[in-house]
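Here the structure comes first, spelled out in structure tokens, and everything after it is commentary.
One chain of protein is taken out of this complex; the other chains stay put.
Every chain is named by a letter (A and B) in the order it is written, and numbering of its residues begins at 1.
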Amino acid sequence: MKLNRREALALGAGALFVTLTPFRGGALANTTDEEIKAFTGGATVMEDDVVSLTAPEIAENGNTVPIGVSIDSPMTADNYVKRVRILADGNPRPAVATMHFSPLSGSAEANTRMRLAKTQNIIAIAELSDGTYHMAKAAVKVTIGGCGG
Amino acid sequence: MAKSKPRVKVPKTATVGEVITIKTLISHKMESGLRKGKDGNLIPRQIINKFTAEFEGQQIFAVDIDPAISANPFLEFTMKVPGPGEFTFTWVDDDGSVYTTKSKLKIG
Partner (left out) sequence: MKKILTAGAVILMATLAMPAHAELDTDKLKGVKPTAENHPLEKIISGYEFRNKETQMLQDDDFDNPAYIWVDAGEELWSTADGAAGKSCADCHGDATTSMKGVKASYPKWNEAKGKPMTLQQQVNDCRTERMQADEWGWESDEMLGMAAYVASQSRGMPVAVKTDGQMTPWFEKGKDIYYTRVGQLDMSCANCHEDNYGKNIRADMLSQGQINGFPTYRLKWQKLGSVHRRFKGCMKNIRAKPFDVGSDEFVALELYVAWRGQNLPVESPAVRQ
């Protein structure tokens, strides 16, 4: 497809219009805020030190970034971590995983490996059995290799 | 790999009340559905979308997995040992395949 300058400008304007049109909670809840809301049901999320999120400061390749969550909890039948939602705010789709813990877990700790499309924040939100939500963020720089090979 | 193969690292023996670490890995390309193939068309999504770890039929840990989890998905988590029994680890593929592996735990 070849475009002349005028057509290119028109396309650009169209794209700009699409960008500016506010997202009205359609079928795809794919922005980070929408994902958080979908997970918490709109409840307040506390950004405190209940959740700790481990991630490398610099990832040598965005394809395999090791991450870990650890939530301060006794993990007893009446006081435990139910779920942890992991999101990446700079990926084409922010959803990464939802972890389900139980008192049988013994500790609310888990590690996995994830994909990051670029430098961005990883977000972990924990839902505790008392109905509260707690969040931690970690910024990860993704290296653009000089010699990917 | 053509067929997905799970690997599990779990102790064979433990004491009651001990918190043990379990590691699992399964071979899978985790095709995100966001990549384009050589013909310019999107490569259809095919991922492991769910992992479950059970002990004697009770859920220890489970994950709903999105395409942002890396190829050959790795998961590490813990269990507080309630007694002897059998683990069941299950992975569910988008194509409907279910991969299961079991492992026994003794008290010693």
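Worth pointing out:
Keep in mind that, in the parts below, contacts are C-beta pairs under 8 Å (C-beta built on N, C-alpha and C of every residue); 3 or more make two chains touch, one makes a residue touch a chain.
Bear in mind the structure is a predicted one, so any value in this text is a computation, not a measurement.
Taking the whole complex into account, subunit A touches the unshown chain at residues 56, 58-61, 63-66, 143-149. Counting over the whole complex, subunit B has residues 1-2, 5, 7, 9, 23, 25, 27, 29-30, 70-72, 74 touching the chain that is not drawn.
Following the convention adopted for this analysis, only the chains that are shown with their structure count from here on.
With centres taken as mean Cα positions, subunit B sits 21 Å from subunit A. Looking at the complex, you find that subunit A touches subunit B at residues 63-65, 68, 75, 88, 91-93, 95-107, 109-115. Within the complex formed with subunit A, the subunit B residues making contact are 19-20, 32, 34, 55, 58-71, 73-82.
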